[in-house]
Every structure is written in C-alpha cells, then in structure tokens.
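For this view, one protein chain was removed and the others were kept in their places.
Up next, subunit A:
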Amino acid sequence: MASLRDIKTKIDSTKKMKQITKAMEMVSASKMNRAEENVHSFLPYSEKIQEVVASIAQSSKNIDNPMLNSRDVKKTGYLVITSDRGLAGAYNSSVLRKLHQTIKEKHNSTDEYVIIVAGRVGYEYFKKRNMPIVKSVLGLADQPNFADIKELASETVQMYINEEIDELNIYYNHYISVISQQVTSKKLLPLTNLQEGTVSGSQYEYEPDQEEILEVLLPQYAESLIYGALLDGKASEHAARMTAMRSASDNADEIIGDLTLSYNRARQAAITQEITEIIGGVAALE
C-alpha cells in the first residue's frame, strides 16, 4: 500500500491537472461560440453564391465547363481538415482514420492520389506514412479569415482546372452540436449536385454571358465551399476539445475522490496500528 505521503502528492498533482483542464475547457467554450458565429456570418455569402450558381446552371443546359463535367479519374485529390494542436479527443484521429481507410481501399499506389492538408496533426500523420502531400496550410488561426485559406483553396481549385487532379474530395468534422461532431466526406469537384438547389425562379440577364460568368463564379463557389468546410471543422474542433477537457476534468474529480478515500483509509489504518501497538506494549508490561 502506498504511503500517506505518496497519496497526498498524487492528490495534489491531480488537483493541479484538473485546474488546467478546467481552464482549457472554458477557453474552448468561448472559442467555440466565436466559431459558431463565424459559421453564421458566412451563411449569407454561401447561400447567395449557391443560389446564383444554381440558377445559372439550371437555366442553361448545354454548358461546357470543366468544373461541372466529370471526367475519367486518374488522380484523386483529398483535402482533409485537422487541427494544429492535440488534446481534442477523437477529433483528429477519427477523420484521419476514415481518410486513411478510404485511400487504402481505393488506391494501390501513391501515384493515384494526392493529399492536401490543413492543420499540423494531419500533416505529420501523412508525412510519417510517406503519403503524397502536395499542399498544406499550418498554423491556422482559431477564427480563420477567408484570406487565410484563400491561397490553399484557389490553388486546389486551380489543380483541378489544370487537370492535375480529376476529382476532389473533402474530409472534415461536421459540427452537429456541442457533444456531437460527425466525420463527413464530400465530393467537391466536379460540381455535380448544382441542379438540386432551390431556385428563386428569377431569370437573370448575364453580362457578358453565362459561360464567362461561370468561369469566374465556379472557382469562387468551390473556394467558398472549402472555406465553409474549414469553418465547420474549426467549430467542431473547439467543441471536441471542450468535450474532451470536460471529461478530463470529470475524470480528475473521480480520481481525487478515490485517492482521498484511500488516503483516509491509510490514515485510519496507521492510527489503528499505533493504538494496537500501544495496547500491546501496555499488556506486555502487566
């Protein structure tokens, strides 16, 4: 049995740990609120751009834009959104595992796919496994601006336009609620599901014409989808970290309780033993 002093030290260090996890929980909670606000302020932009793109795509049937047409897939691009730091529970591992599994199932050699990664954790994961990372962005802010991700997004879309990749899938954690985030994979390019969107019914004049507008608009649309996924991912990250820290604090509470119990027990045992010894001593004298 551990000595009284050992147990005492353990209790103290667990208490300190709990203070830290508690603080991190609160920090993540406030960051999560901000991230949620960011998602909301992005909504008007994404809804509008989707509406316009959908109405153009629907009103003109014979558009020949490479971003809308599927082609034979020789090389697939995977864009994965992870965090820069750990301590976020299963946030990173679940999305990375899912992507890794998909790649293993679909591809036999590293020539068939490329990975584009946001976040240090994902970058190191794939680098360690010698998988081809073509682009990466590390050290993203907790509340990223569009400008922070713009370069990565536009280069990725450019890769598709230049036919360096023939489709683009995105993997990230979708934010459902504080306690629930879901790993989501979406096919981003080619843009295939445009016809489904709701259309306001208004017919537009196009200046100069539809095809040229689509040429400008579609890359912007794809970039906005990437940014939207990033914001969603960031909100999930903070939520995941908050939940992880909360359960760590709860766990610490439990450990402190257990340790205090055994501390008291040990103390009581020591006292009992002392009394027995004294009584034994007295009895021997008589």
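In the analysis below, a residue touches a chain if its C-beta (ideal position, glycine included) is under 8 Å from a C-beta of that chain, and two chains touch if they have at least 3 such contacts; residues count from 1.
One rule holds for everything that comes next: contacts and distances are computed from a predicted model.
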Missing subunit (named according to UniProt) among the choices "Cyd operon protein YbgT", "NADH-quinone oxidoreductase subunit D", "ATP synthase epsilon chain" or "ABC transporter ATP-binding protein": "ATP synthase epsilon chain"
Which residues does subunit A use to touch the chain missing from this display? 38, 41-42, 44-46, 48-49, 52, 56, 145-147, 150, 202-208, 212-213, 216-217, 220, 223-224, 227
